[in-house]
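Certain chains of the assembly are absent from this excerpt, and the rest are unmoved.
Labels for the chains are A, B and C, by order of writing; each one numbers its residues from 1.
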Amino acid sequence: MREILEKLINEEIGIEECERLLKADTILEFDEVAKFDKSRSSRTGFPEAVFSPSKDYGDLLLIVKNYLDSENPENLIVTKLSSERYEKLANDLDLDGFKLNYNKRAQILVIRNKEVPKTLGKVGIITAGTSDINIAEEARVIVEEGGCEAITSYDIGVAGIHRLFPQIAHMIKEGVEVLIVCAGMEGALPSVVAGLVDIPVIGVPTSVGYGVGEGGVVALNAMLQSCAPGIAVVNIDNGFGAGVFALTIIKGR
Amino acid sequence: MREILEKLINEEIGIEECERLLKADTILEFDEVAKFDKSRSSRTGFPEAVFSPSKDYGDLLLIVKNYLDSENPENLIVTKLSSERYEKLANDLDLDGFKLNYNKRAQILVIRNKEVPKTLGKVGIITAGTSDINIAEEARVIVEEGGCEAITSYDIGVAGIHRLFPQIAHMIKEGVEVLIVCAGMEGALPSVVAGLVDIPVIGVPTSVGYGVGEGGVVALNAMLQSCAPGIAVVNIDNGFGAGVFALTIIKGR
Amino acid sequence: MREILEKLINEEIGIEECERLLKADTILEFDEVAKFDKSRSSRTGFPEAVFSPSKDYGDLLLIVKNYLDSENPENLIVTKLSSERYEKLANDLDLDGFKLNYNKRAQILVIRNKEVPKTLGKVGIITAGTSDINIAEEARVIVEEGGCEAITSYDIGVAGIHRLFPQIAHMIKEGVEVLIVCAGMEGALPSVVAGLVDIPVIGVPTSVGYGVGEGGVVALNAMLQSCAPGIAVVNIDNGFGAGVFALTIIKGR
């Protein structure tokens, strides 16, 4: 802003122009279906991400195309993208130097023009069951794209609690600074884990369950209601959010 | 009613006939699946509308056909109409002077025999995200068919709050008299907007969301619970209702 | 903003000062428990209002006192204030020219230094039952403090639907421009009313009900789900919000 004011005082611009510029400073580009915050991605050091499931395919394609055609586009992430849509997108895009990296389990597409080194820190990712792996993988991709190493251990649920200890011990020794714990059903694993460690535990409820637990609400509420402090929670199946939150913790260090 | 009574006193009709007529005055036409309120549409100045999703296709066709065959039919609007049903309808109707105007995004069919000039006033329509556009478009079609100009700005969500100000300022300068604000997810945009303006804000929660927000209930409740006064809310995905409500406000002016 | 920039160019202030002022322009006063938006009240022409129920008495007293002690305070409204708290407040305040106007039914306190003429327009306020009157009165006070005349008709519920017509007809003839309809229980009244009129209907669900309707959620949902267009809804028991919304509609005229 100072720059603009200096131009004014130096009479390089007039008052009207100055007033316009002060406003324009925060005005962003437009197109028909989306407004992109390119400054945010450079500010946070994390690639821009598009949450795809509720978007029309046409809008999605438009957004991705416009992004790639913009000036100096960086890596772009598309989340919750089905295989069918991915294949369509792969056909319809003119990549020009970018590579598509689609993780089917995580339902994430990374559109990359440069590799991200995994040097910022280490994040542990745990699941209670086999069925929670897809969400855990979503978190893993995000964590890695954000420049961290992910150490995973899947299917160490609460019903066989003795399976848990060596895994946790291993991760702590490896130096993980944050734990992402994915669990559906009764959602007890983050509580148990948080009772054992003193690093931040991010609970990710998954929509794995049936009967009263259908959709993951029981797991979510159990995590919120945990009697162990040191847990914070993200939305059901929000592996993406857990990954980004873990990154904000590690980047602050 | 006076007319009937005068006929009675002039002995053009008898008491029985008079009594029958006084009642018949409010009796409407019948057919097998619907009763139409044609007088309402002329009274309110807004075309009759048919909410289609829960109707059998056969019933829908019958309703539309009967309407078009009635005396002096005006424009007719069919809402929440899928492309598949639209195409079937387009085939099965004998239009005779009417034109079909189908907006796929808005899922609205306007069956028109005359254009509506957009001169009554201006309505601003905003969405938080790209995924809310379909509902916003539904509102836009309604607003325009009711004779108002719609000024839209889509994807200016709350997470990048600085994107919001110039858009709102622009709309106010353009002279919009009502704002329709569509948002899913956490539904915060109407609250933020209502804190900035002093014209009526109509909140339209959309069914965009996942986990705890699936179906739009979180967005709805957040809007109802807004700590900013000056907001009223319609049902989830009810772009139609928001549009009509905006029209009732502007027509009163 | 222009003013500040002109001072800069006239060298009445320096760049730092200018930059500071541009920011300060939106910075508000502080005290320990609340931040007041005095510029909003002058902008919207509606007195500042304090929602009191979840505030500690000490905080409430502090807020009111500080407001009255501020420069050129205007009328102040305190909503959902119990008689007990009102009496305490009446004792603890040093009014100095202000008058207290407490409406027990509406649970509203208006702290006034000048009367507001009721000349802006007319708002109709209806209740389905006797039990909804308190909320209707809350709306009435707000509407009148905002400068409109309120025409009320209470206890004209849907179970005796023929009681409804003459009341509505009377209001329309009187020239009301907006209808506020308060109803608990099954919440059907706004739907029925909106089917009869073509002015905006604001539905206010009340927490009157029992069994499945306890707390007013059934009434709320019934209003949102209304098959009559031309209705928008505010939160349960939010007579205040309905009143303010009605004012924003009428002030735009």
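As a convention for this text, a contact is a pair of C-beta atoms (placed from the backbone, for glycine too) under 8 Å apart; a residue touches a chain by one contact, two chains touch by 3 or more.
Everything numeric in this text was worked out from a predicted model, so none of it was measured.
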| item | value |
| --- | --- |
| Entire complex copy count, 3 subunits given | 8 |
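The rule we apply is simple: only the chains that are shown with their structure count from here on.
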| item | value |
| --- | --- |
| Chain A onto chain B, rotation angle from CA fit, given as a multiple of 5 degrees | 90 |
| Distance from chain C to chain B - Cα centre to Cα centre, in angstrom | 27 |
| Geometric centre distance via CA averages, chain B-chain A, whole Å | 38 |
| Chain A and chain C: spacing of chain centres that average the CA atoms, whole Å | 41 |
| Junction residues of chain C - those touching two or more other chains | none |
| Chain B to chain C touching residues, read off their complex | 43-45, 49, 51, 177-178, 195, 198-200, 202, 220, 224-227, 229-236, 238, 240-242, 244-245, 248-249, 251-253 |
| Residues of chain A defined as touching chain C within the complex | 1-2, 5-6, 8-9, 15, 18-19, 22 |
| Residue ranges of chain B touching chain A (in the complex, touch as defined) | 105, 130-131, 133-134, 154-156, 160, 162-163, 165-166, 184, 208, 210-214 |
